[in-house]
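Every protein chain except one is present and positioned as in the full complex.
Entry: chain A
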Amino acid sequence: MAAKEQFEEVEKKRKGNFWIWMVLSVIFRIVMIYFPNLNLSSRPEVSTPLTSIHRLAEGYWLKQSSMSPYAGSMYHGSPLLLSLLGPLTVKRIEGQPDHLLCSFAFVVADVLSALLIRAVGQNLQRAYYQNLRLLKVNLSKNSEFFPAGDIASLVYLWNPFTIVACVGLSTSPIENLAIVLTLYGASKGQVPLAAFGFVVATHLSLYPIILIIPVVLLLGNGLDAPPRKLFLQRSSSRVVVGPSRDSCSQQEEVINQSEVPNGFSLRPVMYFLLWVSLFSVYLLLLCGVSLKQFGGLWEMFRSTYGFILTVQDLSPNIGVLWYLFAEVFEFFRDFYLIVFHINILFMITPLAVRLRHRPLFLAFMLLSISAMLKSYPSVGDSALYLSFMGLFVYELVDLEFSFFLFCGYIGISLLSPVMHNLWIWRGTGNANFYFANAMAYACFQIVLVVESVSTMLNHDRKLRKLSAVKLS
């Protein structure tokens, strides 16, 4: 009893700590907004042609002067984002920094994402403990209690990448919010919310469309759990030992039977697809209305999705595609475009097959792969998958090279501005300097992805071994 009280006290304290850290992160962001001359909004790492606030302001200006916002290859975002954020870019308060209202919108988006991540994490953790209890496996020897949700959301809030993306006024906090909303809705089983988030995220940046697989798995199978095989083995073994159990265990068995993850349920998935089609029709209708006199939806698809898929803008970013397409021979261009986009799609099936029992982890993987291979990556995307990593603190405890990766990420984020400065501003370096940096970043991301998958699979193996030991 005393232990439980103590536990609750610790829990309460921890909760208090979480809120304090969250408020501090908001204050930190606001201080950064007021910090003069940071010029983060024009950093290539922060704002890409898709997420730059300057381009959004230009699109809004063009629309206000009754021209198509997509005229002039400047703006490549959603027309709805234009209607929402556009007015904020124009409004200026005397004596305050420009785009103050926009910054506040992004801070709010960040806080919302963090809260949703926290909720997802709490759900996930509950499910995790439940499953462990079901399998009667005691993993953590010192029984330490990591609040995965709090960790993930604080990682999101205090990640320098997130802060930079938020203060640098790129629209990626909003894209991230939509993605997090999708996963939150799916993990909570709130189908309309998940569908809404999914449609909005896809509309904003196209790549979240691959999240349909983890979302469907989440809705069909429920939250992450060890492989189903283990539970089946366990229950079958129970049946074998059935006659010799006492009444107490029988009671427990009844409770457990209901908690054993059941098979794939098609109903929520069908609902989800229905809601998705409903929301997409609605969204396209809205876009069509807002672009009625400017060439309609075709124009929108051409200059948003078309722009993403054909990599027309060759300005440097932290990805590797810009330099490849600036250098590659014109007649190979289509080939490489196909290769790069197929590479994202190609990995979906093997990952989904191997990680079908862990849909949230699958989502994390897909997010990190798309952040690595997307045509205009920015640190905002990295921030999202890094915070998702926080959700799997237990599973990824044994991550190899974690210190190496940590140092690599820090090194890259320090070197990237230096290389950019040497190349663009001082002219003492050349494009290869910056490209080498981007290359190294890609390598670190690859190592992270590969190691995370391998650690997760090892974790499952360990669970199987432990439960097998228990069974025997």
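Throughout what follows, contacts are C-beta pairs under 8 Å (C-beta built on N, C-alpha and C of every residue); 3 or more make two chains touch, one makes a residue touch a chain; residues count from 1.
What we mean here is this: contacts and distances are computed from a predicted model.
> Can you pick, from "AP-3 complex subunit delta", "AP complex subunit sigma", "Protein VACUOLELESS1" or "GPI transamidase component GPI16", the UniProt protein name of the chain not displayed?
Protein name of the absent chain (UniProt record): "GPI transamidase component GPI16".
> Among A:L351, A:L367 or A:A383, which one is in touch with the chain left out?
In the complete complex, the chain left out is touched by residue A:L351.
> Looking at the full complex, which residue from A:I30, A:L80 or A:V328 touches the chain that isn't shown here?
In the full complex, the listed residue that touches the missing chain is A:V328.
> Name every residue on chain A in touch with the hidden partner chain.
Missing-chain contacts on chain A: residues 42, 54, 57-58, 60-62, 65, 67, 71-74, 312-316, 320, 322-330, 332, 336, 339-340, 343, 346-347, 350-351, 353-354, 372, 423-425, 427, 430-432, 435, 439, 442-443, 446, 449-450, 453-454, 457, 461.
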